[in-house]
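This report refers to the structure that appears directly beneath it.
Here the complex is missing one protein chain, while the rest keep their positions.
And then chain A:
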C-alpha cells in the first residue's frame, strides 16, 4: 500500500531527476511524463540517468501547451501506466517537475494510509471560484476555444466575443456538473480507475477537449461522479498571482515552507539550492502527524497580489502612477486644511497644535515658500521649503508630504494668496478636511500698512481667487469634507464650528475646548469693508458684516481672551 507519483516535466530536468530519485528511494513508484517539446537529446540523457531505478517509468510523450487538453492527455496516459504497472499503489499523486516534497515521504504515506478512501482534489463549482484568468469561469465550459490564449491572444479574445454576441453555447454532457480547482490532485486508485475506465470516457474526453484549461476541470468535475469521499483541497501548496501564474519559492522561504507542514510545494525556483538540499536530504524529524497549514504563506502571497493590484494608496513612485480616477485614494492619510483661520485669529497654529496635538504647519503654499512647522527649512523626507521647487509640482509636494508623515496627521493653513494648483486635488480627495472662513483674508489686508489703492487691487484679486476656489470646493465632484462659513457667520458662533472640526480630527479627545483662540482686533473692520465698497469694489465673501462702528461691542475687546467653560 503506497502512493505513486505521476510527474509532468517540461523544464529543469535536473531538478525533476533529483526529486524523482528521492521519491523512488522512499518506496514511491514514479511515472514521468516529459513534454515532447523537450529536445530528444535532453530527454534521452534524462531517461538514461534514471534508468537504473526500477520503480521509475516513463509514459508516452505529448506536446504540452498551457490551457489545452494535452496536459490532461499526458496525465491520463501516465496515470494508466501507474495503475497498471504498480498494483500496490493505492493513491496516485499528480505533481510537476518543479514540485518539491517538504515533508518526509513516510509522513505522506502514513497520512494517506490513515485516509485510504479519501480523494484530495480541489473541486468547487464555478460560482465559487474567485481566481479565474481572463474572466472566463462558467463560459470555459460552454464556449469553444480553438485559439491559443498565449500565442493567439487577439484571435482568442475576438472569437470569445463573437460567440458571446451570437449566443453560442455548447451542451454540457448529461450528468456532469462543472467543477474547477487546482490541477494538482491526489486520487485513490478506485476513483482514478473509475474515471479512466468509464464506458462514457470517450464522450467525456471529447467534451473536455474543447473546454478551456481542462486540466483545472476534467478530474475536478468527473471525480464528483465516482466518489463521495472528497476532500476539496490540494495537498500541493501552490499559490497563484493575479495573472494566474504560480508564485515561485526561493531559498529565503525555507523557514516558511518548513513551518507550513504541507506535503508538496510548487513551484520551486530551479536554482534554489538550499531548498532542494534541505528538503531532499535524509530526514530526521519524521513521523509528525501535523495537518498542512499554509496560512502564513497564504498571507504573504495574497499580500503580494494585493500590492500588485491595489498598491499603497497615496504613494506615487517609479512603478506606481495611478491614472486619473484610478487607485483608491489620492493621498495616504487624512489631513486638515484651514483657510482664513490664521487671518482671523492670533497665533492660530500654536493654539491648534495644542488643541489637537498634531503637526500644524503655516501656509505650506505661500508665495514666499513653504512654512513648515517650527520654521524648518527642510521637512520630513527632505522636502525643501523653496517656493520655486514646490511650485514646480505642487500636487506632488502635497502627496509627498502626506506620504512622508504617515502616522501623524498634518494640518496646514491655506488661502487665496497661496498657490492654487492643488485646488482640484484637495477638493476631490477623501482624506482632506477643509474648513474655510471665506473673506477672512481681508483682515490681514485691513491690518496691513499698504496704500489703500493697492489694498483695493489686492482685495479684488484675492476675492476672485477665493471665489474660484470655493466653486471648486462646492463642485459636485468634490469628495473632501468641506465646511465653509462666511466670516460674519463664523464670528457669530466661533466655538461651535471649531469644536466640530477638532472633534473630527481627534474623535477620542472627549474634552471640550477650554479656550478659544484669540481673535484679532476688528475695530474698524466694518468701516474698512465699507471703504472698499465706496471704492467700487464689492467684498461679498465676508457675509453681512455689521457696518456700524463696533468699538463698543464687547465681542471685539482686545484685552480679554475669550474664555469659555
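Going forward, a residue touches a chain if its C-beta (ideal position, glycine included) is under 8 Å from a C-beta of that chain, and two chains touch if they have at least 3 such contacts; residues count from 1.
In the analysis below, contacts and distances are computed from a predicted model.
Among the names given as "Spermidine/putrescine transport system permease protein PotC", "1-acyl-sn-glycerol-3-phosphate acyltransferases", "Right-handed parallel beta-helix repeat-containing protein" or "Glycosyl transferase family 2", UniProt records the absent chain under the name "Glycosyl transferase family 2". Contact with the chain not shown here comes from a single listed residue; of A:40, A:388 or A:449, that residue is A:388. Contact with the chain not shown here comes from a single listed residue; of A:87, A:199, A:282 or A:323, that residue is A:323.
Listed by residue number, the positions of chain A touching the unshown chain are 241-243, 245, 247-248, 250-252, 269, 271, 300-301, 303-305, 307-312, 315-323, 326-328, 376, 378-384, 386, 388-389, 392-393, 396-397, 400, 403-404.
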